[in-house]
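Every protein chain but one is kept in place in this view of the complex.
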Amino acid sequence: MLTLDALTVARGPCTVLADVSLTVGAGEFVGLIGPNGAGKTTLMRAALGLLPHRGQSSLAAMPAQARARAVAWMPQSREIAWPVAVETLIALGRLPHLPRGAQLAPADRAAIDAAIARMGLESFRTRAANRLSGGEQARVLIARVLAQDTPLILADEPAAGLDPAHQITLMRAFAAEAAAGRSVVASLHDLGLAARHCTRIIALHRGRVAADGPPAQVLSAGLLAEVFHITAHVAQTPHGPVCQPLEVIR
Amino acid sequence: MVSVNLCADQFALMLAAPGQLVSVTHVAADPHVSVMAAAARGLHLNRAQAEEVHALAPDLVLAGPWTSAYTVSLLRRLGIAVTVIPDVRTLDDVPDALRATGTALGREADAEAMAASFTADLDTLRAAARDAPGPRAVLHNPGNYTSGTGSMADQILTLAGLSNVAAEAGIAGGGWLALESMVMLAPDMVIGAEPYPGASRAEEVLRHPAARALAGPGRRALLADSDWVCGTPHVLRAAAHLRHAVERAP
Partner (left out) sequence: MRDHPGLMTALLALVLALFAASLLIGPAGIAPAQALAALLRGDATAEALVMREIRLPRALLAVMIGASLGLAGAAMQGYLRNPLAEPGLIGVSGSAALGAVIALQTGLAASFALGLPLAALAGAALAVGLLLALAGPRGGSLTLILAGIAVSALAGALTALVLNLSPNPFAAAEIVFWMMGSLVDRSMTHVWLALPLMAVGWVLLAGLGRGLDALTLGEDAAETLGISLTRLRLMLVAGTACVVGAGTAVAGAIGFVGLVVPHILRPFVGARPSALLPASALGGAAMLLAADVAVRLVLPDRDLKLGVVTALVGAPLFLHLIWRTRAEGL
């Protein structure tokens, strides 16, 4: 789904991302964690080919049209420029599948309806998207990404600004996508959400991969101290792994 | 002696003794608007500003009725005598303007002779024009400007044996006649102005296809602005030129 080989991004004299090599396979829900400035957004944008970079990315190498059908991207900035209806905005996800000038086909309608149902937006269909609350806008934008119906989804902090119920709904939606054979890579600040829902966690630290593996393995006391400067309560429970940050290490 | 008005310039250039006139306005040397351009060329050319006129230390300044009142009063306060040459609105005003200039220049006899010869020429032309009702003509100036009843231009048309279409349209003095109104009046002749160098939208209308279609071959005459911008005795030349064009018209 995604293969990065020695991906490096330099901004002026600073190396923001250094020699990142990784492969994401089908069925994986990857949580990308790391403190502010670790390079999470840069990694994803460079992988998409949106940033000048060195090294290889399987996505960046694709022609734009093919890439649009291979990966959907949810940027961190939640832009909705005009008061378009929620339904219309979500339908933009179908653009890569529509020939120029074509109308939405029944298959497109089905994908849009599925995405709306997934994010619980039925009652918002005809509302102006940019007049919704921040959390509602985030859900609309996630639905747009789901409607794009690609084998791979990259999302930059999709859970930010959502209430707990919607955070869980979102993570379940992504997990379901992964279970259905697609792949999701999402940057997350909430370690608890990452621990509980992701199949794999990649921790970035100063532009490098500090750890990569199943949540229980990555979220070790040593890594949390070194990368995040925190202590946390990490445990296996009948509901799955939990991770509750506790104190800052000075 | 200094003149600061185009019309006063031309009267003075016709009547002044050699060396008597020191300076005229710069436009007096422009053959497009001045019949005395050749005579003006050796003189100092002013821009009708009190400061430069004062520097020339004239005994008398000739001005027109439209010369800036501020400039005139400033010159008078500086102790310079200013004579205003009366406006020429109709052909019958020409002798008075000549006499006024003659008096100012101390050349009364020459002025009287010129006025007498003008009046005689005018009478001859008038006598000749009375015979036949002439073709209907319209003056089509840049920007659709035209002249109707009571104007000197109207008198010139009459002298040339033409009947003024603008007068039919109820225009008194100067005024604008929309191109389509002009077309509907269906004049027999269109009298335009000679083009100035450079380009202007006002003159472009003279070449409009509708104006061209109106005035077929031989039904179009051009008049030089210099012949009638000011009411000098040369206006009769314009009338003669027009009459010639009328006689040649099909």
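Letters are used for the chains, namely A and B, taken in the order the chains are written, and counting of residues starts over at 1 for each.
As a working rule, a residue touches a chain if its C-beta (ideal position, glycine included) is under 8 Å from a C-beta of that chain, and two chains touch if they have at least 3 such contacts.
Quick caveat, the model's predicted, so the values are computed rather than measured.
Asker: Among the chains included here, which ones are touched by the excluded chain in the whole complex?
Answerer: Counted over the whole complex, the chain not pictured touches A, B.
Asker: Kindly state which of the options A:K40, A:H53, A:R118 or A:R144 is in contact with the chain not pictured.
Answerer: A:R144
Asker: Quick one: say which of A:L22, A:A128 or A:I168 touches the chain that got left out.
Answerer: A:A128
Asker: Just one of A:R67, A:R139 or A:R182 touches the chain that is missing; which is it?
Answerer: A:R67
Asker: For subunit A, which positions touch the chain that isn't shown here?
Answerer: 45, 48, 50, 64-65, 67-69, 71-75, 77, 79-85, 88-89, 92-93, 95-96, 100, 103, 128, 141, 144, 148
Asker: Just the residue numbers, please: which parts of subunit B touch the chain that's not shown?
Answerer: 142-144, 175-181, 183-184, 186, 196-205, 208-210, 213-214
Rule of thumb we're sticking to: only the chains that are shown with their structure count from here on.
Asker: Between subunit A and subunit B, what is the gap in Å from one C-alpha centre to the other?
Answerer: Those two chain centres are 83 Å apart.
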